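== subunit A ==
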Amino acid sequence: MKKRRFGLALSLVLAAGTLLSACGKDEGNGAEGGKDKKDALKVGMVTDAGTIDDKSFNQGTWEGILQASKELGVQEKYLKPGGTTEADYLKEIGNLYDAGYKFIVTPGFKFETAVFQAQDKYKDANFVIIDGSPNDGKNDPVVADNTVSIFFAEHQAGFVAGVATALELKEGEAGFIGGMEIPPVQKFNWGFQQGVAYANENLGTKITIKKENVVYQGSFDNVAAGQQLAAQMFDKGVNVIFAAAGGVGVGAINEAKTRVKSGKEVWMVGVDVDQYADGIYEGDKSVILTSAMKKIDHASFDMVKRFLNKDFPGGETLIYDAANDGVGIPEENPNLSDETVKQVKEVYEKLKAGEIEVSAEQGDLFK
Partner candidate 1 sequence: MRNTIVSIIAILLGLIAGGLLMLAIGSNPIEGYNYLLQGALINIERIGNTLATATPLIFTGLAVAFAFRTGLFNIGAAGQMLAGGLAATAIALTFEFSRPVMLILMILGGLLAGALFALIPGILKARFNVHEVVSTIMMNWIAYWSVYYIVPGYFKGPSLETESQKLPDEYTLRAPFLSDMFDGSYINYGIFLGIIAVIIIAFIIDKTTLGFELKAVGFNRHAAEYAGMRVNRNIILSMLISGALAGLGGVALYTGNASSMQIGLLPSQGYDGIAVALLGANNPIGVFFAAILFGILYSGTGFMNAMTEIPPELANTIIAIIIYFAATSVLIHRIIDKVKRSKANRPEHKKGEA
Partner candidate 2 sequence: MSYVVEMFNIRKEFPGIVANDNISLSLKKGEIHALLGENGAGKSTLMGVLFGMYQPERGIIKVREKEVRITNPNVANQLGIGMVHQHFKLVENFTVTENIILGSEPLKGLVLDIDKAAKRIEELSKHYGLNVDPYAKIEDISVGMQQRVEIMKMLYREAEVLIFDEPTAVLTPAEIDELMKIMRNLIKEGKSIIIITHKLKEIKAVADRCTVIRRGKSIGTVNVAEASEESLAEMMVGRHVNFKVDKKESTPGDTVLKIDSVSAKNNRKVMALKDFSLEVRRGEIVGIAGVDGNGQSELVEAITGLRKVESGNILINGEDITNAPIRHRIEKGIGHIPEDRHKRGLVLDYRLDSNMVLEVYNKRPFAKNGLLNFGEIRAYAENIFKNFDVRSGEGGASLARTLSGGNQQKAIIGREIELDPDLLIAVQPTRGLDVGSIEYIHKRLIEHRDKGKAVLLVSLELDEVLKLSDRIAIINNGELVGIVQASETNENEVGLMMAGISKERSV
């Protein structure tokens, strides 16, 4: 008896749902955003694996879009795909498109094949792909007129961080922990090694990097493994670790915090964004010496802005490097002395001017 009544109530609710939904169809947009945003550009983003606050790609891209929302009045929305296959990505791109978001930003090389298809399928939409270029997985990249592909000079970011690290510590041992062994991570590594070497040769520092202290963990999310790797390196006498490894890096930073709290002096170098806040162990003191930054938020903000200014560089592949302030170390570096900051600035200017060349290849560097 009771059960039947319950069932009846349920079916009523469901029936009501179907009825209401029919009238609700066109009201969907009205509920969201302010009135002045009604006709504003709708900017959508599909996240890569990981959360929106990943201190990396997702977060950087999203912060740029949020800035655009605040300053340029666009409407923003991000979607999280259920998996990481091309089909998963395409599905979310389709969802954004169907919901009226026709300016779509995708962070990461994993979107290459999905954007390749989407730029053809949704010709009246615009795409920005960061750290990748649309391709079908076999042939050369095709950047359609409605798409911009953006790359960063990670090696330059690593280089500047390497110089800053060497200058601040003067002597000691450095290590590197990478996530997956993929080009952006590798370039950070190689740039960092070149930066340290540059400082040793030209600025009188004595920082060594041993081959066994350059490792790739193999994932971007194994926090425990990062902690272990860092512990091993610190035990072997490493003073500073540059971690370009997402969650693995978080583990390494945690290890460094523990050690500093127990009186040891070890440092970390952050990656992608300014990780100073992540390394805080007490008050406002942080284990993050500096960070090798890719200014992803600049890139996504720039693209929205240029689109609104009818200046969208469709079909182009852009490189963000020192020359256009797309990479570097943070503005504020509480753990660097004024002297170091000054010297780094000089090196950065030379890099900008092309007086220093940083190689994006392995050459005779470790890994």
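The criterion applied here is as follows: a contact is a pair of C-beta atoms (placed from the backbone, for glycine too) under 8 Å apart; a residue touches a chain by one contact, two chains touch by 3 or more; residues count from 1.
How were these candidates chosen? In short, all candidates are chains of the complex that A comes from, given by their letters.
No experiment lies behind these values; they were computed from the predicted model shown.
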Touching partner of subunit A in this complex, picked from 1 or 2: 1
Interface residues, subunit A side, partner candidate 1 - complex: 1-3, 10, 16-18, 20-21, 24, 28, 31-32, 44, 47, 49, 51-52, 77-87, 90-92, 95-96, 98-99, 101, 109-110, 112-113, 121, 133, 135-138, 141, 180-183, 218-220
